[in-house]
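Report on the following structure.
Missing here: one protein chain of the complex. Every other protein chain is in place.
Entry: chain A
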Amino acid sequence: MADSTQAAAAPKPSSSVKLVLLGEAAVGKSSLVLRFVNNDFQPNKEPTIGAAFLTQKTHLPTRTIKFEIWDTAGQERFASLAPMYYRNAQAALVVYDVTRASSLGKARHWVAELQRQASPGIVVCLVGNKVDLAEGDDGPDAEEEEGADGEEDGQGEAAAAAAVKPAAVKPAADEGAVRKVSTKEAKAYAEEEGLLFFETSAKSGLNVSEVFTAIANAIPEASLKGGRAGANAAAGAGTQAAIMAGADSSKVNLNAKAGGDKGQEGCAC
């Protein structure tokens, strides 16, 4: 209760979290993010053939987390964007498709890669997407989603290889769209590796916001703060103050131009 009172009195501290989206082509990475971003905001579409960058805020009781989401969409085939994307990332979303066993294998590959190369302390969340296909009986076309336009549908494997709009691609291998990865198997793997774990449906929205809230909650406060000054503040005045004081204590604001001209006169003697 003390926390919420405090939060009401002062503006909630806001922190940016860099999140990278990884997984095999066509597992629904972009759809997940579209679903997450659309929850609060009207999409402002800008077509691109490259990677994508999106932002979205998650409000926690004591702070606001602004996710900066980096999607390697379209370039998985060269495996060269991911290292740049997960550098200094605080969170990673590793997505597989519950109707495709191979996609969990690829997810394991990404988890291993993150453990080997990414920032220590990165929060990794394993997400099995497309549970609507596994539980419903309406077949592989069901993943088609109104928010994610279906202009490129029906391109099968070729489209999947080029990572075109994952949600629009039919799972190539299965006719009946049945679950190929059991919840139990994936969950056991996630527990073994210390990952957050969710099964989601980008189509229905099931668990999508929960994924991001869980990640936001799991980000260690230390990685939201600015280091020494933040730590000092924490010693004296509690976590809240530490985040407030620490978040930007060493950061220089390049937009602080107004003070600049004055400063020049003042200091150049």
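One rule holds for everything that comes next: a residue touches a chain if its C-beta (ideal position, glycine included) is under 8 Å from a C-beta of that chain, and two chains touch if they have at least 3 such contacts; residues count from 1.
In this text, contacts and distances are computed from a predicted model.
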The complex has one chain missing from view, so what does its UniProt entry call it, picking from "Leucine carboxyl methyltransferase 1", "Rab proteins geranylgeranyltransferase", "Urease accessory protein UreF" or "Autophagy-related protein 5"? "Rab proteins geranylgeranyltransferase"
Write down which of A:I65, A:L81 or A:L195 is the residue touching the left-out chain. A:L81
Could you tell me which of A:V37, A:A134 or A:V181 touches the chain that is not displayed? A:V37
On chain A, residues whose C-beta touches the chain left out of the figure: 30, 34, 37-38, 41, 43-56, 68, 70, 73-75, 77-81, 83-85, 87-88, 117-120, 148-149, 152, 155, 159, 161-165, 226-229, 231, 248-257, 259-260, 262-264, 266-269
